[in-house]
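Mind looking over this structure? Questions follow.
Heads up, one of the protein chains got dropped from this complex, but the rest are sitting where they should.
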């Protein structure tokens, strides 16, 4: 049976505010999965807590709406238990860069074959518009009692430091390009992150559609090449990183989107297979029952008194 | 009364293993405080949990040995409550880059005037030598049942992404230079981090004194200038970051130490003073009792029915 | 029209419902303030979804001639700002009460209410005879149930008035709330002046909006006043009274006790307190938003170690992340106050609904044995005095204190006499003066487990603090005897604290002579007291849960009833644990809605009549 885009939509009506950037992200994700013909039931979408986290309810797939900041560990558990699934984790900027920042660093070391989306609206939408970790120092969107006292963290730079092998930025109102970016991220063998600029018309009155529209541009269109080959000399590596850093920190009059970094590295699943040869063919979620007593017997052997 | 180096030592005998790099770090810290004539009682040393965390017991100061991964928040609480104190936080690599990584990112956004030391031995010493987040992919020190399946995170790069304004690396067996580095870090107005290469002869049989000795060198001695002025053009910024990235990721035959990055930014304490004019003169820890009823009356005023 | 003509109005409940983000809170504030200015004792409770915009929300404002403690299920007047409100509040208007609604909204079929979830849809559809009924059928049902219908083209009215005043359509729509309030008050025959003043106060920083809303109110009065057939009179003036909620009260209580530092991570409904303090520099509190609750609690601990009076607020999920640090504060004898605003659990649960389901967790939070105190407030007023007491306790006994609050308290706003802040003194605690050298911060030569404190950084001295077991100066020890001594020292705080508090602080008992005693804590107190008026029943409010008050003697030979907002009846188990007594009846509620006076009254009557089951679930609520 031919899959239709509609097959990726659930019965549930979103309860986001009118004009919220989340609509575009949802739609881009559904489009990307549809374009790649990934069966909805073979995709698991995992979110934390926040406005952004509700996304999973509006897609027809398996959706796991976890705890605040804990989407990544849950998503990794799903993927490791059943590596054949397509796993997409997603988080608000508070969820992912604030309370979840430790897991962000942690997963960077693992290179699981997963896609991670950051819904970057610079505020804590769900709890009424406080500053999120991506809000600029001194900025004061309307819910703040005083200008933001903390500097912002840059998800792209952090992803780089943590070891993500695919680092990109999208814009929620540009659904077509965002869908394409997600598709590239899903095709990447390894850990892909997309920082998505997501206007929040309700609480972020600074970075609105009007603010973004003239600023965002596509790095790819300007000839930027994100690829970092496996083998690089010191000079080449330094040059690539410098190029990345320059683009990743560009912000203001011009805001780059597109793929910033793409490197090759064995996935965690592959590494695990090196220790457990029957993984992933007989992954823990799919191997079924049988052989337990034999396994115990093998363990007991090492404890025999004589 | 003239302070002596001995005044910085407590009665407690360290129970680290013979040859542990922690001895050198302790000694460098005591030297730095002594050189700067910081009264032991005006310094608060804060650690997490691990071999490294025991350091605070061996120095004569106020020492707070907190929870695993939570040294940074406790240290920030001390500093914010009493900004006139010299606060040095310290953590093992597991403590600081593993369980504490979220706080590492969080504090990077604040630029408190504090020094943070990472005891980087690439293992979890205290729990018997498991891989820490700074251990290389595929490495297998003697306690590991199998080669390390996770890639390492680079504290320097992470600090940069998080927003630290002073980023350095030291070597535990080079006490003299390490002490000097700590002094520079303490003198820096803002958040300073020193990643300290700390051999663990008991569990890390890969990166030993013999391994490090021929490799470590001082970036300063080679003319590297870490300073990033407040105002920079795009090109200059890109160049500085590139230079930083190159040095920060250099590893193998040559291992750079010294100061990698030093930037200027108002401290969090200064920013706070912008909202609360009587801070830090009347900081919460030192302001004493009085005026509470007046404060409540001021608040109640806003709730009067008429 | 027969609006409440039969009796003198002494107690009135007004409800306004509409979409979240549509400004119904403003409506409720205006209504409440208008009555408060007329000397009425008012209180307002708020129900809302975990959503920013669009889902159903409503507020009840109760006004009475005396201070009240709870809310009724049934209202005198329902102002429905949208169709969903009409659909959801079936059966909620008293016979003879009024429904103010917009007939245009009633045209929609039920299925067109986008935010009506499946369960509600099915239930309402069934109530209305099945199928996909138009909302008009709900209106008809209200009528059948005895409500007086007052169709008013609210939206059109707002538009018309707006046009008349020359404002654009969107701005005009924003005055819908004022329209509803003005229409309701006009209908009740209440004078317009207090409303005009309330509007002025509400929009004090936006004079243009104030002007517009005042004119809207006047115009609505002009149109609706003729329909009123009775006068709701001012009964005095607001006087010195305050209008505030539990979050404000709790924040002020802490300030009264010298609060200097508060770190927080946003969470509903706990962070209204830090937001409030952040927005009011006159409170002189260093408020820091941090990366997560682990940071929040540990930062507060650090501040406290340095000598600041430190507190923080959170709710269940955040508290879960703080339990490790709670034990850290315990073993290091660090004063720390956590206000735990309970909401519907488990897990994320019902983030914007009320419950008392975190009691067991609070009592047992943290591994190992260490002293702590847990107390719970039952009202907005208590929230103030308890917050101050809790902060003072933490200082005096050098331990973590958990102050139990809940969503209901946090979001219930009421008029109150001003707090007597000058009667509260920040507890200095036992301080060591002028210590030099290595200082025995954890001295065993202590009374009631309390050794003199010296903040870290005090000039000329030094000591250590560790989460490990330690000796008197704070160095790690694993010595068995020292360990025992330290455990015993810390444990001694609990009895010292009990003695210091005295029974009056630890519990309150109402009508103790009655043969049936209801026991509870926190928010179930108010509704119990109102519901048992005139019945042969007493009420015992456990203000402290840990240490638990010595109430065994009061229970002998009584019929015991526990009233609790938790499915398992957590308080009942605590009662048995502490006294050995098992309650004869356990009355619980766990649908996230506050207990109503009617349902609690009915349950109490059943208890007295001997017809109540052992376990009784209260299920009222929209």
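Labels for the chains are A, B and C, by order of writing; each one numbers its residues from 1.
By our rule, a residue touches a chain if its C-beta (ideal position, glycine included) is under 8 Å from a C-beta of that chain, and two chains touch if they have at least 3 such contacts.
Bear in mind the structure is a predicted one, so any value in this text is a computation, not a measurement.
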Touch partners, limited to displayed chains, of the chain removed from view: A, B, C
Selected residue (touches chain absent from view) among C:136, C:282, C:468 or C:598: C:468
Touch criterion as defined above, residue of A:20, A:33, A:51 or A:78 at the omitted chain: A:78
Sole residue of A:64, A:91, A:144 or A:259 that reaches the chain not shown, by the stated touch rule: A:64
Touching residues (missing chain, whole complex) on subunit B: 13, 15-18, 49, 51, 67-69, 94, 98-99, 101, 124-128, 130-131, 133, 145-146, 150, 202
Touching residues on subunit A - with respect to the absent chain: 10-12, 39-42, 44, 46, 49, 54, 56-57, 60-67, 69-70, 72-82, 84-85, 102-103, 105-106, 272, 275-276, 278-279, 282-287, 289, 291-293, 295-300, 302-306
For subunit C, the residues touching the chain missing from this view: 49-50, 117-120, 123, 315-317, 319-321, 323-324, 327-328, 330-332, 342, 344-353, 355, 357-358, 360-361, 363-370, 466-469, 471, 475-484, 487-488, 491, 566-568, 570, 573-574, 576-578, 580-582, 590-593, 617, 619, 621-622
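We adopt the following convention: only the chains that are shown with their structure count from here on.
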Centre distance in Å when subunit A and subunit B are each reduced to the mean of their C-alpha atoms: 30
Chain centre separation (subunit B, subunit C; CA means) in Å: 42
Residue list for subunit C, restricted to those that touch at least two other chains: 291-292
Multi-partner residues of subunit B (at least 2 other chains): 102-103, 105-106, 272, 275
